[in-house]
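Complex shown without one protein chain; remaining protein chains in place.
Note that the chains are named A, B, C and D in the order they appear, and that numbering of residues resets to 1 at the start of each chain.
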Amino acid sequence: MSNLSMAAAAPKVRTSTTPPVLVVVGIAVALVGFVLPWLGLPRNILSLLTSASMTAILATGVGFLVRQAGFSSFGHAAFYGGAAYLLVLMSVYTGLSGEAVVLLAPVIATLAAFALSFILLRTQGVAFSMLSLAIAQALFELMMRWRDLANGEDGLRMRLPREIFGLKLSFFQKADTMFLVSWSALIIIIVGLVLLSRSHFGTLTLAIKNNEERARFIGFRTLMPRAAIIALSGLIASIGGTLFALYNGYITPGLLHWSLSGEALIIAIIGGTRSVWGPALGAFLFVILRDFAGNYTTHWQSIVGLVLIAVVILLPSGASGAVSSLVNRIRGGRDV
Amino acid sequence: MSDTYMLEATGLTRRYGGFAALNNVSFKLRQGEIRGLIGSNGAGKSTCMDVLTGRGRNQQGTVCLNGQDISRLSERERRAVGLSRSFQKTNIFPELGIRQQVQLAARKAEFDNTEEVLAELSLTAIADRTASDVSYGDQRRVDLALALVGKPKLLLLDEPAAGLTIEESLAMARHLRNLAERWKLTILLVEHDMEVIFAICDRLTVLHLGEVLTEGLPDEVRANPEVIRAYLGSTFA
Amino acid sequence: MSLLELQNVHAAYGSARVLHGVSLKVEKGERVALIGRNGVGKTTVVNTCIGAARLTSGKVSFMTRVQKPIRAFRAARSGISIVPQGRRIVPGLTVRENLLLGSAPDRKGPWNLEAVFAMYPILRERADGLGTAMSGGQQQMLAIGRALMANPDLLILDEPSEGLAPVVVDELGASLVRLAEQGTAILLIEQNFGLIRSVGDRYYVMAKGSVVEDGRLSALTAEELKRHVSV
Amino acid sequence: ADATIKIGVATALTGAYGDLGQQVKRAVDFAVEEVNAKGGIDGRKVETQYQDTQAKADIARQQAEKLVNDGFTILTGSIASGEALGIAPMLERWDAVMMGTVPKADALTGAECSPRFFRANIPDYADAATVGTWLKEQSEKKWAIMGSDTAWGRNSGASFTKTASGLTRDIVAEGYAGLGTNDFAPYIQKILDSGAEGVWVALAGRDAINFAQQAKQFGLIDKLKVAGVSFVTDNTVKTLGDVSKGIYGIINYSSTLDTPANKAFVDAWAKKYPGTLPANFEGETYLGMQVLFAGIDKADSTSPEDIAEALEGIETDTIIGKISVRQADHQFVRGNFFGRIEDQDGTLRPVVATSVAADVAMPAADDACKL
Partner (left out) sequence: MLIQILNGLVYAGLLYIVSVGLVLIFGLRRVVNFAHGGFYMVGAYAGYTAAMVFGFWGGLIVAVLVLGLIGILLDYVVFRPLQNADHMVTVLVTFGILLVFEDVVQMIWGADTLSVLAPYPFDGTVQLGDILFPVYRLLVIAVAIAVALGLTLWLRFSRAGLYVRASSVDALTTGMQGVDTEKLSLSVVGLGTALAGLSGVIASPLLALSPSMGSSILIESFIVVVTGGLGSFAGAFIAALLIGQVHNLGIVYVPNVASMLPLLLMVVVLILKPTGFARSYS
């Protein structure tokens, strides 16, 4: 065609590249995390941050699935709690070494996620959410009812040797040291996901999320990439669950309950799923808020609810979206 | 022209309930040919494209590409053997950048002239915008770009000129002609814009009520009274 | 009385500004063509009238009443029917239901189910099938029929010829002319010169989000028209 | 003797067991206010801090840890057994001590017992002993069990079965409903179909109310002898009104207990919370606080380790008479009661019919507990 079709409007470019300022801030935050335990913070703050970083891992997994495949899972507790249960059950019932138990738990959970993805992928949208919820809830019921195995709602205590990976078990059960472990895990996961989403695989899965049929028509398989995303997201959640079990040494079916899955999704959305790091940010905000509210009033539920409503309405692209546009504005750019 | 056919479609049929949207349609395309597929609304043109590309279920008939029977292949596999298409109802990746998605489509075929395709479809200036933010006409050209990149052997285009100005339609026609020669493309073109059809098609197949009404050179078809009555009307007769 | 009037309209999608001062007017019984290349903002003019694009400044009035805020249903209730670009057949409804959706019980006129079926017999045949299960051109007929069901004073058509067979375009042109003769004003957004010429009387040319020229089609040669559309 | 005594209460202030948590809170507040009014323990004031656990074990543990980190190393408040089971193993590491006043799981003073954990209330296996004394006197031969599908409900059902078969009674139907069950009709119908003459109910909170209300509609309560554990509580009565009249059950504590100490307690309670009488868990929690305060007094220290040591084997006067804390498993050795919901002074309330002395009510400590 001869003539250029000129767009009438000023081009509205959705930034696909992160502004360098954000990258710098990100690296700084990551580093600050590693010195936190030496700053002499009150024990409560540190143990709060430790649980928050595990929740952050779970939320990152959930958010990644939303971002990359468009699926809102209401069942990620199955992978988080599932890995925790696997770890504890193996520690109680098998003679495997502590190391093997810790490594196998997320691996098995991930394989399960991969296998389940073929069932889940038959649906989409709300049906996907509900199907994932049903599967997770069935696991919850199973652990609840199979008393001989998992001791029902009273939960189960982990039994690991005093030393694993050459470290004292207490290393994993004290907030200051465990914080380093879970913080590193979180950082590695986020960096890994950022790289992944910039790769060809990232673009392809985004394309499939957008229009699965057309992706097939331009010559791509669409089932496996989606299954891989689900498995990966399950892996991330199960890493969080493994760390949780290790840290707490005690698990209950609450870890499998739909309300935990729902919470993870809330956190991911509050944090914003457009960026990989949004859900993690959301987790820290949420956990700290809930703790704060819980300290001062028994009406934490209202407070959390109201803040949730306010955040979601005022910042529709989540906390991370707000941060991004703030950064852009400071840099003199336009609001995107 | 050689005597071997690039595409042989025999007995293509699709039913919806009792109603045959496409009924036992057969035709053959030579290498390098641009074939126009025309017919009144609901004649079965889009359905024919669907059946050729394996879209949807309950289809019958055989499709041979360069002698290979591809009737049992999936959409993806058909693309891999060189069959590519555009859609009547715009079918793109709304959240992806225009360049990004065109490059993605090119990747499978190890095709690196995406910039050229973008330029020729006047998409360069808006290539970095998100597809959902450009006008309808622009989106239609993105759809076309997705079909074009990757140098398919056989290109099926479903109303590529719809919504374009006459100028642009004719420019697109020239462009297709050009591509067909340079890339040795074979094209099956569905179009209601007769200027485009008569400008570039080597032969025409006319569908009516799911069946082939007639087939022939453009001038023959144009003069066919049945085609005039059922389809062309006064303007082009 | 002007049925539709835009005065110095600026409009945007989100933060992307698309219209930069569009003024146009359709009087009772007029046949107006709005032409211009892809992406200049023709559809946005329509979208602004139904609140689908954001009016940032200027005025939109239906039947001389300034619309504020602009709401989609007000257009219809002021006697303006729209055949939208891309047809927008409502999924999940049958052909008949799609048509009934368009009807306005309190407006009188020649159009009703029977009249639409008579114009496009295929719609009668498919009356109880899903509207979206028809071919592209058939859906276009449905969209036109749906707009007529309201017996509008002004019919806005956004590229109605798209996807229609040449005969059907001819018929559409003829029926639009008939409609205009019965007093319905028409605002036609088109790329098809034949249709523009056979239906249009006045015209506006748009480029880059504003109206750059207007006049009478009869005063234009085919060459001039072509040039205008390509600015 | 200048530091304050800091008691951390991690309890279910909200959620499905919110009502029980509120009872615990009322009782702790009452006890603390009372002791502070007397000038504290050995001149030390008692201070409390609350954290909500929603009766979820994992949250309970986090909240307990938080309390400990804030210096509230004397813990109480767990509702669900899982909460206490999660906290107990951590007590030594945290250097804390805990007084359980509600959780009934046997394991807490059995296989999972902890040197820092003490239990004021009565465990499931001990309730079974009390049932026996009552069941002996009942003429009904065929019994059904309606339990909550939790460790507690199952335990209670199992002990009832054991007690019943020892007394040549038959169990003809058994149903265990999940927490938060809405519709009990299928269970009720099953019991009616089984031809049972009596039914043993081990349901609590909302489940108990739901069951009772629906059982009444089906005529089960009028037709069968109904007895239960945690079923006959002031709460059930308040909610159900006439429906609950005549229901039998184990009463771990009742405001109707006829001892001077209890009378004084009930009067004082009514002053602080006008128009109310201390309910079951309120009484038991207060009892726990009484013993705890005695232990602190004896230890003359705020160190959890010292307090735990002082509590072991302590013997002291309480609202239900003299009780002792068993060294072997840290279980309070105390009496238990069986009663019935009756009209007393114009209001329905659980009234004690049989008191079971401590030596019968509290079987020997579980061998599984090694302290």
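The rule we apply is simple: a residue touches a chain if its C-beta (ideal position, glycine included) is under 8 Å from a C-beta of that chain, and two chains touch if they have at least 3 such contacts.
Just so it is clear, the structure is predicted and the values come from calculations on it, not from any experiment.
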Shown chains that the omitted chain touches within the full complex = A, C, D
Out of D:141, D:225, D:238 or D:298, which is the one that touches the chain we can't see?
-> D:238
Since one chain isn't shown, list which residues of chain C touch it in the complete complex.
-> 50, 52, 71-73, 75-77, 82, 84, 88, 90-93, 97, 100-102, 104-105, 146, 150
Kindly note down the residues of chain A that lie in touch with the hidden chain.
-> 66, 72, 119, 122-127, 129-131, 133-135, 137-138, 141-142, 145, 258-259, 262, 265-266, 269-270, 299, 301-302, 304-309, 312-313, 316
Interface residues of chain D toward the undisplayed chain are 14-16, 18-19, 21-22, 149, 175-178, 180, 182-183, 185-187, 189-190, 192, 205-206, 209-210, 213-214, 217-219, 235, 238-241, 243
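Here is the rule we use: only the chains that are shown with their structure count from here on.
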Chain closest to the middle [Cα centroid of all protein chains] = A
Cα-centroid distance, chain A relative to chain B, in whole angstrom | 44
So what's the Cα centroid distance for chain A and chain C, whole Å?
-> 48
Multi-partner residues in chain A (2 or more other chains touched) are 3, 5-7, 12
Mind pulling the chain D residues that touch 2 or more other chains?
-> none
Can you list the chain C residues touching chain B in their complex?
-> 13, 16, 37-39, 43, 85-86, 122, 133-138, 140-141, 159, 162-171, 191-194, 226, 229-230
Sites on chain A touched by chain B in the complex | 1-7, 11-14, 16, 200, 203-204, 206-207, 209-211, 213-222
Chain D contacts chain A in the complex at 13-14, 50-52, 56-59, 61-63, 65-66, 69-70, 80-82, 85-86, 89, 105, 107, 112, 149-151, 154, 178-179
